[in-house]
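Below is one structure, written out as structure tokens; comments come after it.
Every protein chain of the complex appears in place save one, which is left out.
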Amino acid sequence: MLRGWELSAGDLEALALGAAILGTGGGGNPYIGRLRATQLLKAGFRIRVLPFDQLEDADLVVAVGGIGAPVVGIEKFEKGDECYQAMRAVERFSGKPVTALISSEIGGSNAIEPLIAAAYAGLPVVDADGMGRAFPEVQMCTYLIYGLPGAPAALADEKGNIAILSSVADEYWLEKLARTAAVDMGATAGFALAPMRGSDLKRTAVPHTLSLALKLGRLVLQARSRHLDPVSQVAGETGAQLLFEGKIQDVSRRVVKGFARGRVEIDGLRDFQRSRLTVDIQNENLVARRDGEVIASVPDLIMILDLETGEPITTELLRFGFRVAVLGLAAPEQLRTARALEVVGPRAFGYDLPYRPLGGGGWYAEH
Amino acid sequence: MRLRVGIDVGGTNTDAVLMSDRELVASFKTPTTEDVTSGVVTALGGVLGGAGGLGSGVAAVMIGTTHFTNAVVQRRDLAPTAILRLGLPATQSLPPMVDWPDDLREASGNHSYLAKGGLEFDGRPISPIDPAELRAIARDIAARGLENVAVSAVFSPIKPEAELDAIEILREVLPEARYTASCQIGRTGLLERENAAILNASLRVLGGRIVGAFRQALADFGLQAPLYFTQNDGTLMSAEYVERFPVLTIASGPTNSMRGAAFLSGLKEAIVVDIGGTTSDIGALHYGFPREASVAVEVGGVRTNFRMPDILSIGLGGGSVVSEQPFGIGPRSVGFRLSQEALVFGGRTLTATDLVVAGGLAAVGERERVRHLPADLVEKGLGWIQEHLSASVEKVLLSPEPIPVIVVGGGSILAKDAIAGLPVIRPAHYQVANAVGAAIAQVSGETDRVYALSDLPRERALEEARFLATQAAVDAGADPATVEIVDVEDVPLAYLPGNATRIRVKAVGEVQLA
Partner (left out) sequence: MRNIELADLEDIALGAAVLGAGGGGDPYVGKLMAQAALRAGGPVALIGADEVGDEDLVVPVAMMGAPTVMVEKLPSGFEVMQAFGALQAYLGRSVRAVMSMEIGGLNSTIPIAVAAHEGLPLVDADGMGRAFPELQMVTPTLHGVKATPMAICDEKGNAALLETIDNHWTERLARSMTVDMGGAAMIALYPMLGKQLRPSVVRGSISLAQQVGRAIRSARVERRDPVAGLLGACPGALLFEGKIQDVSRQTDGAFVRGRVRLEGIHASRGRDFQIEFQNENLVALCGGEPVACVPDLISTLDLETAEPITTERLRYGLRVAVVGLPADPQWTSPAGLELVGPERFGYRFPYRPVRELLPASGRA
């Protein structure tokens, strides 16, 4: 019996756009992934999405995604089945058949990777993820934060090499060992985490995020074609607050310990004139300060969109002169607990700040 | 006397200028013709005064042409092409031309091959090249009767041998074919670089023909001078080079006009606004060169990563149509029919030009014909134009430093004396800025590589990159004494070991004239 609903080629464009918005500046460009998924649909493969409420306790679900450096992905793109092979490796190792796939990170390119693996496997993708946004490291997903084992995890490259991380001291070691193996494999690899039971996912996953990305992408595309304001459409759908509108005055960057660390300064326009917003950026937008005062920080989502087109602007593309809207969206509840904040709060990214949660509800609070 | 002729073949007009060293001696404008070359002959006649005139003193002819852009956009004159990509087992999820419009893919024949080869990000081979595999592919290419071959390899910008070694093997079977290696054309970004290589391969037959036609046009004039073409970054290529890399001429027009604006105004740091009949192109000059686009640029529906100027095009020009309910100007335009359709010329369409004349900002046509326009409409319209030009200029500003705005092009009357609070400069000869840009074009060389700064100190890496860029400029025909570094960019790459940094350096120099 086929479960769930089928994704069309048209959905992929919207999904990629919506995923980039949820990427909050990071997560990698979904362009290559979308092209690959589109190719698979043309070749007759099917991609099905399993609604979160149809997930069964007994389901065995594997989270897959690409691991490596985004800059390599534009040159050496995938053979195609890397994530699928990684998923099969953990399945073989655990000895139990996998019944569905899921994304760890709905923000950016890893929204698409599970769809591709699912097309190969003939399995559905659960409408949920482990972040509701993008984060730079493996341990920053709700599955691992709430104690689901990451191992046995597996990496697979295009050549046929497979590394199974059969046990790890903790989830930071999982990140470290997986990252090292991925670099050896050419800084691109498919990655699969240990199979998770449906009952555990109901407890830990951020539900309905695939639908959310799809919806956001559709809204922006429609707003553009109907000459509506895409930014207010995104804000309206998600309940995100308009934190700022302005023009980028300065962007500074450097790399510290493998992470692009920088700061963008935005001078206010319209209702925000004579005010300045600074956003600290690493791979994602992390902390927003208005006139020196912190108004939003990780894990809440800080989304920087082109003021006119609503196009999400990734951290590496930020530059002087862009007119942008900055939206703030309260993170999923699973990322706001004391336990989660140790892993994804401001201090986890090296900012000596207490987390000041964005108020005002929003999409995640309501779903 | 060192005379140079600059010619710009645009969509509407073919412009020519004659320059003596740094001085403009003559200029001429003539409509672009269907065959293009006959318009060029007319323009040459216009500035040189016919055969036997000043022709013997001309040291070089520089041409900016839209031939190749048009061939791609209109899908004509494209030769069937084989594309070989080296990178298996990687990359097979996205075969060559995967994201091309169907009609263009068909126009170039859609013959693609994947083979083992290519590199990892650190220069290790993904898999070794298999000569037997490549020979079999070459035999298949021969069997299909293809004579143009594009070759791409993963991470070939790091090590060109990844492609060149494969071409040597293909050549054993196909000695007569014309080869294009992607590493000679583009930078990191496999799909985009490969796209450019395929377009180039399919344009090479046309390239030979066009260069031949221009040579003939010069010969008809008794001109012995060497022939150069401008490429999309505003620098020159020899005619021989264009025959091999015609694709590099694509989109040289906006670059020429920005370079011309820099020359005519004497400014190196400025914003250039080129206002035409239908659109305005706005870009930033940095060190006298247009700032390059950092994102993918589409040509005829194909993503490329050419060295293109970062141009913001807005649908606002002299011929833009004004609509009152709801209020707006453009993007619809009367275009080249402005002199018939605008109110000031006795036409029936309210255009941006009419608003400017009604506002008393310029004297074009008959002002009487727009006297009836309500003052608040004129004011609203002029305000709208000013606001849109200002917003666009702000978008392309490189820094908060106040720099001047140079306005060129036929629609220049739309601009006031200040845009976005910045002073506006209208240099002499602003109507032929693009031909001037071609005439003064220089020769460039570039390098774009990833360095592991853990192995090589940053200073040493930069030094090496500067040397490679200078060398490339000299190889391309620059006078070594004049070569200078115009751009250095180093971007640290996240998630890679060894403090990996991508360093791009560009050098330019004056063309070495015989």
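Things worth noting here:
In order of appearance the chains are A and B, and numbering begins at 1 in each one.
To be clear about the criterion, contacts are C-beta pairs under 8 Å (C-beta built on N, C-alpha and C of every residue); 3 or more make two chains touch, one makes a residue touch a chain.
Small disclaimer: the values here were computed from a predicted structure and weren't measured.
Shown chains touched by the missing chain in the whole complex: A.
Considering A:8, A:167, A:252 or A:309, the position touching the chain not shown turns out to be A:167 (whole complex).
Only one of A:19, A:101 or A:177 touches the chain withheld from this view, namely A:177. For chain A, the residues touching the absent chain in the complete assembly are 89, 93, 159-169, 173, 176-177, 180-181, 183-185.
Throughout what follows, only the chains that are shown with their structure count from here on.
Each chain gets a centre from the mean of its Cα atoms; for chain A and chain B, those two points are 36 Å apart.
Per the touch definition, chain A reaches chain B in the complex via residues 32, 35-36, 39, 68-72, 74-80, 116, 158-160, 179, 183, 186-188, 247, 249, 253-255, 258-260, 283, 317, 319-323. Considering their complex, residues 87-95, 98-99, 118, 120-121, 124, 126-127, 154-155, 188-191, 294-295, 391, 394-400, 492-497, 499, 502 of chain B touch chain A.
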